[in-house]
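Certain chains of the assembly are absent from this excerpt, and the rest are unmoved.
As written, the chains take the letters A and B, and residue 1 is the first residue of each chain.
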């Protein structure tokens, strides 16, 4: 995905690396806080790899949001929906407030049509049963049926935000699996994917040893003999290169 | 359901309107706080439409609840179970306390037999694996195996309560889907159902346009041309009238 600013190989590998492995690679590079706490995937069967498009909400005040209807020409949420491009993951900073929704079904359908690769909010979501029918990886804190306008005012887009106390800026690489969502700087993505892919292969091998009865001693972490055995095994695998 | 105080048409329509749409209709009528936050459906496959029957718990004190056994002639929880009528949804105010259950399997079986349309508690529930086998729409905050008597004393029934910080009084109309539970005054129900049903039809149509590639501009909200197209489509639908 050229819009993502990463190589095709990285893009492919990121679909096979768990968020657990990614956080470890990021930690090795000094990034300690990359996993969004407390989200639930609506579609745990889908993997998500995309480019962060941020949308920031602030608390509503009655002189800002007069009615339930929205104006597609001025409402920042609506402008964001029509600005999302192919490969983007819409990341919403809803201040972890779950007393209303932060997004709904028709808008989710629209961003999917525009090529969005995912939707992540640290707040509520409405129309969750319908959104689960879309092939859009979606992560939320909690369902809430009520429209966002009762609690949230969309303030701006593509500024740096906090999403579930994780820093996100436009262009970051966002990866999701059934465990949750990891955010990383695009500059780190190629290297993280390369090393993470190798870590995942190695740990797949090591886990097989343990599943067959080996102790973790000498295996996890592996000693030289184990690493050598791994290299033989790795040579037989069909891998992404 | 005549006991519910709503028309048969309303009753039918409420089975097809999402809780998201209902909260929007209620908001248009000035009701801002109608969705119970933080509940999980045990049976997301079932829709729930019923009349609120309220049951209020207060904290236990040792001079009130002497033993684990219950007396069906004096215990307010037990009296409530045998007072529930066909069409009722038992709504429990458990002060959002999840340190014990607030209801269990045999009592849930009994209210289902009496014709209850649902069970909603803002507290814990025990025997959840067994209750999931009943065809009773059930919404809880969290499972907890321990009997309610360790934390809760049933105080009275059919007084106004708060359930998950939403006001509920006996006779209110309660609707649930896989997203959660909405509570509304019975006086508003016919009007809400009528407008909500139309909103749902319209939004189904609009979502289809967007799913087929339309921008939200001119569609959501719809302009005159879109509304006219919708009217043609609506005339072809098999609707509840």
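By definition in this document, contacts are C-beta pairs under 8 Å (C-beta built on N, C-alpha and C of every residue); 3 or more make two chains touch, one makes a residue touch a chain.
If you're wondering where the values come from, they're calculated on a predicted model, not measured in any experiment.
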item: Number of identical chains in the entire complex, 2 depicted; value: 6
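The rule is short, and it goes like this: only the chains that are shown with their structure count from here on.
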item: Subunit A - residues contacting subunit B, complex; value: 68-70, 72, 78, 81-82, 98-99, 101, 104-107, 109-110, 113, 126-130, 142-147, 150
item: Footprint of subunit A on subunit B - complex, ascending; value: 18-20, 22-24, 27-28, 32, 34-35, 37-38, 44, 177-180, 182, 203, 206-207, 210-211, 213, 215-217, 220-221
